[in-house]
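Here the complex is missing a single protein chain, while all its other protein chains stay put.
After this line comes chain A, so read on.
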Amino acid sequence: MEIDIISFGKISEFIKNQRVDITGISDTDALKIYLEKTFPEISQMKYKLALNENLIQQNTQISGNDLVAIMPPFSGG
């Protein structure tokens, strides 16, 4: 199963927008473990995920071709 990953802010400097094969991963909790293993930089920082343009508040199912955004703490205003 493949999904698209996009990233923002500081995280965009080391995780480029890309399509990744996450076969065997079915929810956002498992995806976080995968992401922190693949991109060790984010395991040291606070980040949030969005799935298909919705902020993730709790563990959520992922389907093929979903769009996952990785976001550092917000700093607007």
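We adopt the following convention: contacts are C-beta pairs under 8 Å (C-beta built on N, C-alpha and C of every residue); 3 or more make two chains touch, one makes a residue touch a chain; residues count from 1.
Assume contacts and distances are computed from a predicted model.
Note on the omitted subunit: UniProt lists it as "Molybdopterin synthase catalytic subunit", one of the names in "Molybdopterin synthase catalytic subunit", "ABC transporter ATP-binding protein", "2-oxoisovalerate dehydrogenase subunit beta" or "Universal stress protein". Considering the complete assembly, chain A touches the hidden chain via residues 8-10, 50, 53-55, 69, 71-77.
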